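The other protein chains are all here in position, but one chain of the complex has been omitted.
Going by the order they are written in, the chains are A, B and C; count residues from 1 in each one.
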Amino acid sequence: MSSLGFGLIGTGFMGKAHAIALRSVGTVFGERDAPRLRYLVDANLDNAKRSAEAWGFASAGDDWAALCAHPEVDVVNICTPNHLHREMAMAAILAGKHVHCEKPLALTASDAVALRDAASRAEVRTSMGFNYMCNPLITVARELIRNGELGEIFNFRGWYQEDYMADPATPFSWRCLRSQGGAGALADLGTHLINMAEYLLGPISALFGQLSTVHTHRKDPVSGNSREVENEDIAQILCKFSSGCPGTMEFSRIATGTKCDLGFEIFGSKGSIFFAQERMNELRLYESQGPARLRGFRTILAGPQHPPYAAFCPAPGHGLGINDLKVIEVWNLINSIASGEPVFSDIRNGCRVQQLSAAVELSNRTRDWINVEQRALDQNAELV
Amino acid sequence: MSSLGFGLIGTGFMGKAHAIALRSVGTVFGERDAPRLRYLVDANLDNAKRSAEAWGFASAGDDWAALCAHPEVDVVNICTPNHLHREMAMAAILAGKHVHCEKPLALTASDAVALRDAASRAEVRTSMGFNYMCNPLITVARELIRNGELGEIFNFRGWYQEDYMADPATPFSWRCLRSQGGAGALADLGTHLINMAEYLLGPISALFGQLSTVHTHRKDPVSGNSREVENEDIAQILCKFSSGCPGTMEFSRIATGTKCDLGFEIFGSKGSIFFAQERMNELRLYESQGPARLRGFRTILAGPQHPPYAAFCPAPGHGLGINDLKVIEVWNLINSIASGEPVFSDIRNGCRVQQLSAAVELSNRTRDWINVEQRALDQNAELV
Amino acid sequence: MSSLGFGLIGTGFMGKAHAIALRSVGTVFGERDAPRLRYLVDANLDNAKRSAEAWGFASAGDDWAALCAHPEVDVVNICTPNHLHREMAMAAILAGKHVHCEKPLALTASDAVALRDAASRAEVRTSMGFNYMCNPLITVARELIRNGELGEIFNFRGWYQEDYMADPATPFSWRCLRSQGGAGALADLGTHLINMAEYLLGPISALFGQLSTVHTHRKDPVSGNSREVENEDIAQILCKFSSGCPGTMEFSRIATGTKCDLGFEIFGSKGSIFFAQERMNELRLYESQGPARLRGFRTILAGPQHPPYAAFCPAPGHGLGINDLKVIEVWNLINSIASGEPVFSDIRNGCRVQQLSAAVELSNRTRDWINVEQRALDQNAELV
Partner (left out) sequence: MSSLGFGLIGTGFMGKAHAIALRSVGTVFGERDAPRLRYLVDANLDNAKRSAEAWGFASAGDDWAALCAHPEVDVVNICTPNHLHREMAMAAILAGKHVHCEKPLALTASDAVALRDAASRAEVRTSMGFNYMCNPLITVARELIRNGELGEIFNFRGWYQEDYMADPATPFSWRCLRSQGGAGALADLGTHLINMAEYLLGPISALFGQLSTVHTHRKDPVSGNSREVENEDIAQILCKFSSGCPGTMEFSRIATGTKCDLGFEIFGSKGSIFFAQERMNELRLYESQGPARLRGFRTILAGPQHPPYAAFCPAPGHGLGINDLKVIEVWNLINSIASGEPVFSDIRNGCRVQQLSAAVELSNRTRDWINVEQRALDQNAELV
């Protein structure tokens, strides 16, 4: 069997993360999955060439369309700035390639819907870069819920907070532009958690949102003038899941002191769980059973009993890192291509997250609850 | 100088907590403050007599009106079931007594307003039983905010979760009745945090609420029939403070595994703080200064440098307990009577919390934001 | 029945803690136990009078011998500087009084043995001020071990660290004198943990110790001269319990940043526990059972299911404080007097701790292991 050929677009933060993952996945999971690193493209040809050599790609270039068309490229990895995702993903899909796209899928819900439908017609396998979901402990969390080990689910509290824009002196950048940074914290951070919430608890049926821009102006580093920030620092959401379970979600890019504080608490009739990404190797679990005097939240440390941890290390408690999650993400896509079964966070999920994100903005504008059942979303003229 | 005479109504959980505090406050803080335990009343005369002997009260009875009228009673402590607070507080105020009332002040906003106005006319000193606020570390938190040590405040996240109603098998009780248990989790738990939020950040100007009853029916322990629960298990709130700062608050009485999980995160331009009552001797602080490689959230352990901790123990890190907070609450009232200066959580705050709570319910009904500036509250026919 | 009359010697830190406890114990535990605060003595008569009034003692004086002889005093509480404990305890015992003595019982092992033997002959009930042991969660820990719930015990790691002498600039004081401060960190801190270790695991049979004085000289605050410190900052101990279980213990008064870091880890064949006093309302438990993927250390929060927590508060997770432990200590002695059954930390334990402490010093001198079985201790001329 010949392994899959990968073409990677972009050599920045995420491009490098994909490259590390593509280099490691075969070693970590065994020979069947070793990908061929076929083609690397960057807008800057020198960058592309230098990185291709360091990262072990067979060829390099600066024309992403050529990459999408290349016969030995089976999978296209899209790691470019957000506003470029749409057209690259569409080109790859139309060329019949499988697609591994960093989030967001697109900057508008309607663009996302077009991609979703194109991918469906092309029958290609896709994956979105929601890497936090690939944590073995998130799989445990999902199983606990799906197996009924937590009983009926009462409540969901989720958040994702960082502080990369907390300092008022941080200058104006593309992140502050609606056309490039999308809906700010909601786009950067919120999409990760919204997707994870639906992965864990099933679809959200209605939501209500409040968006806030605390730093309304920032200094343009070129002109030195104050410029108006076009998107929001904080998003706060009330929601209901289709199951009837209520929830809250909160996202901030100005949460001073937090670095990667994505987390959730989920309360059920038989137990509860707590997760926070800054301690990504820990899942806290409470079970409403056993002697009352000995109950409490326990801290489960990731180990080989939590697949696929053992592929990385046979010893428990030694710790996975953020880059390992990307290796799992790549591996999931490889398996999806082999089996024909979609991964959870494929382009449909990427599209839905985009629609939910648009619904939050709509709610903020109208100050009203929004029905976000899939049928309603697809019929809401403001969200497609 | 003759010390103050106290009359205590109620010998249950909170009555006992007040008695412990009244017994200890003189010893903890020194001779000036030693109260006279003058009169103890309980609906059950035997209970009253037995407890009076054990707790050191000079006399006992079953007539709370007589207690309120007694010439040697200077302060009336109201520790009865919630629905009795209103008339007892009113009687005490009209008799010119100072009042120390457990929350809630009343079951409706209009009753609370009547008490507030009566207390104002009578010029008595009052205190509400918001004991968590009396924590020396909450004082530190407030100072950090008021002094500007955290800079401009960006965001508030607060919560109060317990699990005393989490088990669906917990039978129907007075807590499930609107007439006695008020607005459920919002009343039991939320009022503590709403009051604390305003103590820390100043007034809330607008809010939006979602209330949910997960366990809609419970079994009546007498009849064995299923009865409809009249109030809510979960309250979720979006808000804006007058300062412009956005916030969220969430309350649940069915948060399996949590026992006294009242807490908050407050993010500012110069730093952030985190507090959670289950670790009431710890305050977490992040400061955006010093070498970047050494920054992080620190855990401040309560000690004698945090007044009035030293009155309890001269050694740091030894730990205060929940009953110590009630001692501080009593001491604050004694000082307020001596100085004529109101405490933060007096009857005005108790009334405002009642109005804010009503506003949350109104928002939940109307699915709309509610203006809760004090003037607006007092003019909103649905909230007075 | 007439309640017990208490006579308290000393109005400092521990005197006040005893007074708070004596004032509260009846209220907390119910009428049967309400003590009479009969007599308060301090070397300074004004202090004694002022405190007696504030704390509710019937009479005051400056003659501790008179207190010991007073016919209405049933129990003598000794809260004076360490070097005075011996003669006061002996006088009280010889007067047939029950004794509640702060640790250390005496400054030498031979003095402690004399007191132990005198108390035994006098058939009085005694209690030593090892308050940390009175924590309801320590009772849980002991039960887990005694009931076999942790299986065979493999290993003990204990420590007690504070930083009250960490700063080299802290001046010379009585704490630095062998005649008053005893063996430094070993005496101040170590005795608490040594006693707790034997409470939990049974007797230690052999030990080996290393003592270190890091700050060998400190500045005399009066003369301004450098004086040699006569006792040690750090004690480090290897030991074996009679059960065969090995252990380590470590004590430091210069552990910068720690405030009340008394704690232990105990590992068994079926489970393990972890405790640390700075989070005194938490006990961590690991059980080697249940599904492997869900195992982990859980945090048990103190609650009413852990007697006698419920006497203080009926709600779980609300938190006891350090002063509450002293209330339990007083209550234990009251019950001991009523029942004739000794408490765990009575004068025999206080004596044994003194002997073990002497054995550590002997080991440090001889650089050899010391047999500390009780028979060997009593026959070791250097330890009696």
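In this section, contacts are C-beta pairs under 8 Å (C-beta built on N, C-alpha and C of every residue); 3 or more make two chains touch, one makes a residue touch a chain.
Only a predicted model underlies this, so the values are computations on that prediction, with no experimental measurement involved.
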Kindly state which of the options C:G10, C:P136 or C:G271 is in contact with the chain not pictured. C:G271
Per the whole complex, from B:M14, B:A52 or B:V140 the residue touching the absent chain is B:V140
Out of A:M88, A:L320 or A:V372, which touches the unshown chain? A:L320
Omitted-chain footprint on chain C covers residues 152, 154-155, 157, 159, 161, 166-168, 208, 210, 212, 214, 233-234, 236, 238, 245-246, 248, 250, 252, 254-258, 265, 267-272, 286, 288, 295-297, 367-369
Please identify, in ascending order, the residues of chain B that touch the omitted chain? 140, 285-287, 292-301, 305-306
Residue by residue, what part of chain A touches the chain that was omitted? 13, 16-17, 19-20, 23-24, 26-28, 30-32, 34, 50-51, 53-56, 162, 164, 258-261, 277-281, 301, 303, 312-324
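Here is the rule we use: only the chains that are shown with their structure count from here on.
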Mind listing the chains that sit against chain A and also against chain B? C
Angle of the C-alpha superposing rotation, chain B to chain C, to the nearest 5 degrees: 180
With centres defined as the mean C-alpha position, give me the chain A-chain B separation in Å. 41
For chain B and chain C, what's the span in angstrom between their mean Cα positions? 36
For chain A, residues that touch 2 or more chains besides their own: 286, 295-297
